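Dropping the structure in here first, questions after.
One chain of protein is taken out of this complex; the other chains stay put.
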């Protein structure tokens, strides 16, 4: 786990023009994820409307968001890594102020197919809903 | 009733470029028709697939074709006039050698809408069929 | 405006085209033609569930049309169909079959287009449903007393917003509120109104609204059905195939939950992109002032025609469309249309797919001149002049 911040990420992404390199960065960000083991994947963890299997669990402990996620696609897991970084070191209240636009701003969503970027939005929405419920 | 022949007609038509004038010629040819009174119009005289009401009766007397026809459109009646001229002074056997192409050659069909020129073909087919039956 | 429509440069039999057949279909501005061109030249691919760039662009382009329609008409759901006709058949199959039962009544009007009659006749036969036709009165309006009476026990009311034969705009606010008060759903045939006015579907209160792109500067082969969320949930799948499913196995299938559920197979991609360009183009139009301008032309033309001895079937009230249906006392309509065409004037003749209305009017057809944004007063004047010449020469 790195100590990358969202700002670092946005800056890094914006510096890269080549799509393949951007995808490579997303691949690498899959390392940031607090991995949710396959045995914990079930209907309630599933992100709907995602083409691949994508699963998330959110819990809140002492004002900190614990985000675990897993997917059968490394790219999707990279997106989970980006969300992991976005949620790192902020409070649930601060988290609820996030919008998925930061990922568009990074230019990461337009490196992906519409269904993948929709998938990201669905994951984002699910995570936010769970944060709200568990606050 | 004029003594126009089909050849005269074809020649006359080919000399005229203006569509309105051609239509006028067709209008005038409605005079050539041996008119079938409306009271004789019925299902068996009806030309199918014609947008307007068009009716024909064919009889054969002493190797001569008696063609009577009527329509609620003067243009259609003009087409009937053309057919009247085409059938004038020929034997039933000679008639059966006709194809509706003479009307295309005259350039009269392409002055008409596809449904009207289809109508002409349907009328032609019906008349030929009746000649064949009554020979 | 006219220079944006390349077809208006066309010569017909050596004469300028005067296109007055807009109720049948409208012409397309260059931007619409270009949008489809651009799609086929640069972005053509199949949509949905695909990863590559072209497929992404095609998907975005297709879905952007839906988004535009949603915004423009303020609709929860927008199902893309091949046109008004398919949209109405979709209601009959997807909603009608699941929500009507033997003995239920569906209310139609005598003013309907065949596309809003035949699907109901077929459903009525299959399901043993009663059809009630609201008569058209001498003044060319619906008999609202009979309409109200016919609502008793009715489950669905199908009504044309603007008649394609008469241009008459029906009192849809009243029709919808009366229907709702009796618990009947309302399907609005907006094929002739959507091209001429902004319609706020949600405020209007109808449950379904159908219209076609080709009558509003868009391409052929595409149209839409607007549906409220509530009624959408009552609809069962109509056609089966790719794109409308969630999962398929040999034991059965599950379906998409959004509009895709009703869009089986490869959709109308280029068409959606063309239509979206048309919708954008239309947003530059001042509908209100255009409506006024065209209606004035229609009124002037009707007056001229009457003074020439024609019978005009229309009233041209403030909300009516610029459609002028007429008959000459003796001259055959199609003969007249042929002669007009010889001088470049495009009008339509025949029953205009509204035989029950014509039967009520005791005629078998009319000559119809219908106007759109690119038509001018000068064209109407030329039309009258040509008509007089023809009548002098031929009538």
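Per-chain numbering from 1; labels A, B and C assigned in written order.
Just so it is clear, contacts are C-beta pairs under 8 Å (C-beta built on N, C-alpha and C of every residue); 3 or more make two chains touch, one makes a residue touch a chain.
In this text, all values refer to a predicted model and were calculated from it rather than measured experimentally.
Which of A:19, A:48 or A:134 touches the hidden chain is settled by the complete complex: it is A:19. Checked against the full complex, the candidates C:99, C:121 or C:197 give a single residue touching the omitted chain, namely C:121.
Touching the omitted chain from chain B are residues 51, 113-116. Residues 18-20, 23-24, 27, 51-52, 72-75, 111-113, 116 of chain A touch the missing chain (whole complex, contact as defined above).
Considering the complete assembly, chain C touches the hidden chain via residues 6-7, 10, 12-13, 17, 19, 21, 24-25, 27-28, 32-33, 36-37, 40-46, 49-55, 82-86, 88-89, 92, 110, 113-115, 117-122, 131, 133, 212, 214, 219-222, 237, 239-245, 247-250, 252-253, 264-271, 334, 337-338, 340-341, 345-350, 353, 355-356, 359.
Criterion: only the chains that are shown with their structure count from here on.
Seen from the C-alpha centroid of chain C, the farthest chain centroid is that of A. One simple way to say how far apart two chains are is to compare their mean CA positions; for chain B and chain C this gives 39 Å.
For the pair chain A and chain B, the distance between C-alpha centroids works out to 78 Å. Within chain B, contacts with two or more other chains are made by no residue at all. Contact of a single residue of chain C with at least two other chains is seen at no position.
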